[in-house]
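Note that one protein chain of the assembly has been removed; the remaining protein chains are unaltered in position.
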Amino acid sequence: MTEAHAQLLVGIWPFLVPEMILAGVACIVFLGGTVRADRHLWAGVSLLGYVAALVALHLGPATTTPADPALAHAALLPVLFDPLTKLLQALGFLTGILFVLLSWNEVDDRQAADWHACLLILVAGIGLTAAANDLVVLFLALEMVSIPTYVMLYVPRENAAAQEAALKYFLLSVFSSALVVFGFSYLYGIAGQTNLTLILEALNAPETSARDIPLLATVALITIVAGLGFRLKAAPFHFYAPDVFQGGPTVMAALLAWVHKATGFVALLRVLGFVMPPHVQPREFIGVALSEQTPIVFWFLAVITMTWGNALALVQDNLKRLLAYSTVAHAGYMLITLATAPYLRHEAGAVDGVEALLYYLIAYGAMTVGAFAMLAYLSTPERPVDTIDDLAGLSRSHPALALTMAIFLFSLIGVPLTAGFTGKFLIFFGAMSVEADHAYLFWMLAFIGVVNAAIGGWYYLRLIAVMYLRQPLQPLAPRPNLPGLATLIVCVALTLGLGVPPGSTWLLRHVKGAAGAAETARELARR
Amino acid sequence: MFDVCSYLWLIPALPLLGCIATAALGPRWLRGQSHWPCILGAVGACVLSVLTLIAVPQGAVNADGAPVPYLCSYYEWFRAGDVDVSFALRADGLTAVMLVTVTFIGSLIVIYSVGYMHGDPGYPRYFAVVSLFLFSMTGLVLANNFIVLYAFWEGVGLCSYLLIGYWFSRPSAAAAARKAFLVTRLGDIGLFLGILVLWTETNSLDFDVVLGQAHTLSAEILTIACLLLFAGAVGKSAQFPLHVWLPDAMEGPSPVSALIHAATMVTAGVYLVARCMPLFGQAPDAQLVVAVIGGFTALLAALIALTQTDLKRVLAYSTISQLGYMFLALGSGVEHHRLAALAATAAIFHLVTHAFFKALLFLGAGSVMHAMGDVIDMRRFGGLRKLLPVTHWTFLCGAAALAGFPVIFSGFWSKDEILAVTWEASRGGPHAVIYFVLLVTALGTAGLTAFYTFRAYFMTFWGEQRLPEEAGHHPHDAAPVMGVPLMILAAGAVLAGIVLGPTGLFGGFLEHYWSRSELPTRLQAAEAGGHALNVPLMLISAAVALGGIGLAYVLYVRTPALVGTAARMLGGLYGWSRNKFYLDELFEALFVRPFAGLARLCKTLDQYLVDGLVDLIGQVPAFVGYVMRPFQNGLVQFYALLMALGVAGFLLATMLR
Amino acid sequence: MSPVNLESYLLVGAALFVLGMVGFLTRRNMILIFLSAEMMLQGVALNLVAFARYHGDLGGQVLTLFIVTVAACEAAVALALILMLYRRRKSLDVSLWQELREPNLEPVVDDEPLPAPPPPPELPHLPVAGPKPEEQPHETSHV
Partner (left out) sequence: MNASALVIGLVALPFAAAIVVALLGAARAGLVRWVSLGAALGGLALAAVVTLQFTAIRGAQPPQKEAAATFAPELVPGADPKAPARTTWNIIEFGNRGAIQFYLGIDGMNIWLIVLTALLMVSAVLVSWNAIQERVNEYYAWLLALGAALSGVFLAFDIILFYVFFELTLVPLFFLIGIWGGPERRHAARKFFIFTFAGSVITLLGLLALVVVCHQKSPDRTLTFSIPELVRQVNHHLLLSAGADRAFWDATQFWVFFALFTGFAVKVPLFPVHTWLPLAHVEAPTAGSVLLAGVLLKLGSYGFLRLVLPLTPDACITYGVDVVGTLAVIGILYGALCALAQDDVKKLVAYSSISHLGFCMLGMFALNAPGLTGSLLQMINHGLSTGALFLIVGMLYERYHTRHMTDYGGIGAKLRILTLCMVVTCLSSAGLPGLNGFVGEALVLFGAFLKRPELAFIASAGILLGAWYLLSMLRQMFFGTLQEPAHEGHEVRDLDAREVCALAPLLVLFVILGVYPKPVIDTARPDLEIVAKILRNRPGMTGAPTVAQQGE
């Protein structure tokens, strides 16, 4: 460690203020929870924590831009602050706010403190994942997301189903973590570094490369993809999802569907070099440093995932199970972008794979969290909303809620004017834009994708049909729940707003900026 | 005189205006006076038609000395690529003759209808549609290109449909109307396809261009095109095998039967073939078909007419039979240009005389019906001679004309020309024998015609006086508004033949137009001698006609008991004739049932097979879902195993590659 | 350390990892399953240490330390969870927890049930002083 390096290490503290705030508030809430059991209090406190973190993020130093020579070595630090990090951190903190609102009335007074404290840690984990530039940090950040999840899965509910969900998630999560770190260990072995920048540098260096030790590289690739695939809910690593979604609290289902998927994708982007530190030059394409076969792996993973998810979602009657399979299917669509991203050099494709991924991820977050929030909002202990039939006739009793839900579902189908459409469009357009010898493979991928989208239409539409076209069996009586309503409003606003200009333009600009690191890398590579 | 084009458009436009005025004003304001727009339109059109008839011979001639028709293009209907259709009208000899016939008879019938339809609740509707018919019919004969012709052709079909179904609450009328429309439309498809073939070959739709290029077409194309066009004529003019609609069409009011289903619309097929004579004349094979169909239809219809007891049906079959004669004449116009011109002239001449006497007969039958309280079954009345004197005498004139009573009556002259043409055709050419057989058939048919015509006449007007209950206590003869048209028509029926025929007025007028420029061609080579009266043939036909009338007199006036004996003697033939040779049943079994069955089959197929298959494809994803369901068995270790297998699978696949 | 040696370390690490995985898949006792997972982590740790030594870089060892730490964390959560689950089913058999599965599927029943658990050990008696604690109903208990 050089002197300059040490200086830089000291200099990164300002960047970490938001996470520190969150951790601090978490400690306060943990401790305070032993004194007072009041869900409003602790939700309010953690809300303040998120707001403070957001403010700190906003006021904090700008990103470590590659143009700044003083920070030329910033990329060697264990944490990296590029536009992608900033975007994801902001998103993470917003997610935190959203989930506080969503869970405000869902968690008992007694468990509220624990719950909110865990959520704070989890969100801090998101921020750290986004920033991680070192295997150690990344591993820790991922575990910061995982471990609170175990607790949160069984804290709010004490029935057998919740416990079973927690057990399944816990065991399989540990299993997948082991897979990820196994991959990390080989990655480390190949590069001799834990720093991701250096690893990518080494992998992309012309003289030495992973291709000299194909076995290690391949094993690393597969185990990392498999382990993180658990978080993405990519088939065949998704099996826990339906059971856990069904058994666990609705809020947790939303959390797993969006936050864990997002962290998984971010980790993949970082580790496999889809988004590279500014000065690292990809030897050929992005994302294929470990193995030439990365796109093929993602190709198959995407196909299996979306097909499996959609086929099984078709036969579901339980709402949360259905949404769990839908989240699997959507993971499949998103994986298309990773399969295509290596080929979408900017001058070739009109749309970058990473951009499409980030866009879709955010759009998906809005609509899926919205859908789960709706289920949570409608459910009462006396009249739970479990099966599709429970939604019958919602449009008659609660037209506004039904319309909101319909918007989420239409967005999940991918009907225009919603964020889901724009996202799917970018994904499929990306897949069609691939310009390579075997471009037809990606056209085929897009074809399988749209066929799946059409299949997906069937079961989402079934929900809409139930809400609109059937008479209510037993009227739902959602309790007045202001925070829950706020969640819905935010989600529906995002779902619609991000689907059409100016919202879509705005988001596209930001995800372009976030993927900018990669773009810069390619600019350099061309020179 | 005025320029022909300046008033030619008024000939169809006046009835159209009449139609619009009646339709718009009739139900609310005119009510019982709804006939005025229609009469004014018809009479106006008639006057203008006569003007046209006068103007046509004064028209220009071209270098060859052939007359040039007046061509008046009014506006472009539609145009796309090479399909260029203008609302163009033409006035030449043929058109003028047709126009005068149509509008004159039309006017009379419209006037007659005032009395006949009096008090009917649908009075305005009747006159509106009749006006529309006159519009369509005049348009049809005025059309200068095939598409406009086709349009009006369909238009008259529509009017026929509406008028047959005029009393639409009668199920039989509704059924007859549909049948008429559909059967004629079957022929119309042929016409349209024929037009398509001609258009593809000549790139034009105008009569002059298409007919002028006829000699450039190959024989096969010509034959196909002619046969397709003829299919249209067969449908519209009720020739075998599409004649089945016409007898049923008698469900309409009698004036309609007179106007549309005897005098004008059904002759449109004859007009079409005559108009296309330059094509037909050069397609001997097609001509043979035309002649054979015509001759056969004439015979068949005459045979059926022998035993019908419904007065109007007898007349309907006689119409079919007479139209058959016309086609026989047209079909005989082969071999050389002179004969073709003769044939067309003969056919059109018969068309004109037939229009007079058949309209007369139908109106007479209508008058009988009117008096008998809408009963038309001849078995239920008789001896009406004294009761309905005007009707009786006029009917007799018509019957004599139809029977071809020698020398005076018009039918004799026109029929004779047809026989003469057929005789000419049988004197040479590859199909001479067939034409001779047709000639014999035609002669025989003439006898049958005389017989059944007078059978109907005797059954209705002779014998002891019998009245059906529906007639009420005081059946009265035709009122003047009905009687005067009857008398005018009767005069026409008697005199038209002898005035126009042997004097050569008609032939001279019309043949002038079948000039070389219209019939250029391969036919010119053989120039036949002039048209002279064929005295032996005339004698034979006169004898046959008189024989038929005599037989009818014997059977139905002198010794009515013989009828039963004769029927028994003929046995099966009588039954076949009585049942119209079971053709309706045959059609039912051959076409209607199979198509209905096919339709039901399609419906079932669509409901179960096609929809089922499509739904089945839709079920595939769900089926996949069911198949994959057992993987989700709830065992956490099984999930872990699948994950591990997934890793192993991907590892293997990646490494083996 | 020579490369040959590195390979043997890696082999041992991989073997540990796979053994742990096999244990994870085959054991039915929840605690043993968790321990098997820990064994997988140990395989990873061995890899990391070997690589660290090979590359002369401390990063791997740092990661190992963190893995151990995290494993300890997880163990704490795991044991709390397992304890709770045990209270409900009175068994550590993981296959008892298969209520959440696709509807219409029969539960998977093992042909060979686990041997009956040993009788609960006698709890030590309370000291004479102090009140006797009330029996807590299981349903309301949480970690």
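Letters A, B and C name the chains as they come in the text, with residue numbers starting at 1 for each one.
By our rule, a residue touches a chain if its C-beta (ideal position, glycine included) is under 8 Å from a C-beta of that chain, and two chains touch if they have at least 3 such contacts.
Here the structure is a predicted model, which means the values were calculated and not measured.
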{"item": "For the chain not depicted, the shown chains it touches", "value": "A, B"}
{"item": "Given B:Pro15, B:Gly155 or B:Gly646, the one touching the chain that is not displayed", "value": "B:Gly155"}
{"item": "Interface with the undisplayed chain - residues on chain B", "value": "75-84, 147, 150-152, 154-155, 158, 161, 165, 168-171, 173-175, 177-178, 181-182, 185-186, 188-189, 192-193, 196-197, 199-200, 203, 595-596, 598-600, 602-603, 606, 610-611, 613-615, 618"}
{"item": "On chain A, residues whose C-beta touches the chain left out of the figure", "value": "346-348, 350-351, 399, 410, 413-417, 421-422, 425, 428-429, 432-433, 435, 443, 446-447, 450-451, 453-455, 457-458, 461-462, 464-465, 468-470, 500-501, 504-505, 508"}
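Here is the rule we use: only the chains that are shown with their structure count from here on.
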{"item": "A-C or A-B, whichever has more C-beta pairs in contact", "value": "A-C"}
{"item": "Computed distance of Cα centres, chain C from chain B, in Å", "value": "97"}
{"item": "Whole-Å separation of chain centres (CA-atom averages), chain A against chain C", "value": "27"}
{"item": "Centre-to-centre distance between chain B and chain A (centres being mean Cα positions), rounded to whole Å", "value": "79"}
{"item": "Set of chain B residues in contact with two or more other chains", "value": "629, 632, 634, 636, 638, 640"}
{"item": "Shared interface positions of chain A, touching two or more other chains", "value": "167-168, 171, 175, 242-243, 312"}
{"item": "Contact footprint of chain B on chain A as seen in their complex", "value": "167-168, 171-172, 175-176, 179, 214-215, 218-219, 221-223, 225-226, 230, 235-237, 239-240, 242-243, 291, 293, 296-297, 300-301, 307-308, 310-315, 455, 458"}
{"item": "Contacting residues of chain C [partner chain A, same complex]", "value": "10, 13, 17, 20-21, 24, 30, 33-34, 37, 40-41, 43-44, 47-48, 50-52, 54-55, 57, 59-60, 62-63, 66-67, 70, 73-74, 77-78, 81, 84-85, 88, 94, 97-103, 139-140, 142-143"}
{"item": "Footprint of chain A on chain B - complex, ascending", "value": "618, 621-622, 624-626, 628-629, 631-632, 634, 636, 638-640, 642-643, 645-647, 650-651, 653-655, 657"}
